[in-house]
Structures are given as structure tokens and as C-alpha cells.
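With one protein chain withheld, the remaining protein chains of the complex are depicted in position.
Now for subunit A:
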Amino acid sequence: MAYTPSAELVGRVEKGETFAVARLISRAEAGVPEARAAIGEIYRKAGRAHVVGITGVPGSGKSTLVGVLVKKLRATGATIAVVAIDPSSPYSGGSILGDRIRMADVALDPGVFIRSMATRGAVGGMAHAALDVVDILDVAGFDWIVLETVGVGQDEVEIAHASHTTVVVSAPGLGDEVQAIKAGILEIADIHVVSKCDRSDANRTLTDLKMMLKEAMPGDSGWRPPVVGVSALNDQGLDTLLEAAARHRKALDGPAGERRRRHIAAFRLAKTAETLVLERLKPLMATCSADAAQKLSARHSDPYSEADRLVGEFTGENDHD
């Protein structure tokens, strides 16, 4: 079968051709060296779409929320791409990606594109190539891109450095007000959503979050995160949520938006550099680590000394000893 060069795919992505979009995403995810220049070109062309990050604990209803939101957004005529991230097994490296199941209602809509990704060892709630994937979908012409993280714990906050609007989903019944004032994931929300508001204990969660926000200092953008109760079951609160997202998108038109975009770019640079460093460090680790591990397990050395030596090997500093 003929291999379509990535450079050729870029033009086809711009025309919104599904096959080309899907294939270039695969190559970005696989880190194919041949595709790197094409993905660089994609980055330069991107920047039109509004990226909404959706995060929350496992089972809080993120995928269900995404499903109903996409339907509502589509009704306005906008096109939407969804990137849904699920965890890879720490043992086999494999994964089961099941977020699509909850988005069946919109699956056949040509204005909707859904792609599942596995974390493949990335921490922070995202997958390594997720941001490249967002750019590809942006260039393909989607108006909104919804980036759904894996179910996260309390401090996987990377999504906030990658999206224009960050939505944190809390489910009722998962903790008291002490959970709400802890540092971490709740701090990154531009919009708070309390899901499953058809349940009677949802009011308590709504109140806890509102109290927490009342005590918080306003951010430099002047934006105060609203708390929206939703129920996908009863179609409750979804319009309010969309309206809040649209308001936040508008609030980013000015200097606050420029600051946000620069922040996202800086994060992107740091992440990419990290990836490149790791890529070069890994083969070195493979050759040096068995020896070092033996010394460490026998307590003949310590982790700092060995890591220092390894990094020195990498940077060439050891040569000057």
C-alpha cells in the first residue's frame, strides 16, 4: 500500500478531509520523524479554534457532558472536534478507549469529529501528542475543540495550560467543603460544573463550590468562575453552561486572551523541549541504568549521584572532569 507523505496530508487537512486528518493525527501520536515538519507547518496555520478543556474525577460524567454539549453546540451551526483521552495500562501499555460510547448521538454528524487517545505514560491527565492533535483539528476547520482529559485526581492540572476555557466537572457526593478548599484541580476552573444535578445531594456540592469561590481572590483577568449545575439526563443547565463558555470566549478577546495564548505557547515550548530531551536521554538510560541500578540496590551509591552522572553523560559535562 502506498505511503502518503505527511507534507501532502497537510493540504488535505486544510480542506477538512477526514481521512487525512485522522492519518496525520496517528503520525503525530506515533511521533513519526517524517511527520515532524508537517506538524510544524500545521502549528503555524492553526489558532482559529476555541479550545475547551474538560476535566474531573473518574465517573464524574465528562464524556456524557461532552456528548450533550456537542449536540447543543451543533444546533448553533458550529462544527466541533472532540479529543477524548483515556488511560493506558501501566503494565501492558495497552488501553480500552470507551468515551465514544457516550457520544453515540452525534457520531454520524459530519460536523463532528471524535478521536480517542491513550495517555501512553504521560502524567497530568493528557496524552503527549494531544496538543498536536488539537492543532490538526484546528487547521481542519473545526470551530470548537473539546479536549476531555482522563479521569483525574486532585492535581493533574495540565489541561489549564492547554485550553482557552477550562471546565472542571465535580460530581455530587464526593466530599465536604474541605475537599473544595484544597489546592489543585479546583483552582484551574474557568467554569465549574456540578454534574448529575438530578440527584438530591447536588445542592450541597453546588453550595460548597460557591462558598469556596466567594472566599477566593479574583484573578487578574477579572473573570469570576461561575458554578453551573447540570443534568444531562434532564437537559438541565446545559444552555447556561454554553452561555458561560461563550462569555468566557468573548472575555478572551482582549489583553487577557493574549496573555492566555502566550501562556499556552510557553507551556507548549516547555513540553516539547521536555519531549525532545527525554527522547535523547532514553537510549542513554537504557545503556547506563542496569549498572547504576545494581549499585543503587546494593546501596553503594545514591540516586542523586547516579542521576547526576547520567545527565552529565547526556549534556557532555562529564567530558570536562
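Assume a residue touches a chain if its C-beta (ideal position, glycine included) is under 8 Å from a C-beta of that chain, and two chains touch if they have at least 3 such contacts; residues count from 1.
To be clear about the criterion, contacts and distances are computed from a predicted model.
The protein name that UniProt records for the chain not on display, among "Maltose/maltodextrin transport system permease protein MalG", "Cobalamin B12-binding domain-containing protein", "Chemotaxis protein CheA" or "Outer membrane lipoprotein-sorting protein", is "Cobalamin B12-binding domain-containing protein". Among the residues A:A49, A:A118 or A:V228, only A:A118 touches the chain that is left out of the figure. Residue-wise, the contact with the chain that is not shown comes from A:G98, picked out of A:G40, A:P58, A:G98 or A:G254. In the full complex, subunit A makes contact with the omitted chain through residues 1, 3, 18-19, 22-23, 25-26, 29-30, 88-89, 91-98, 100-101, 104, 107-108, 113-116, 118, 120.
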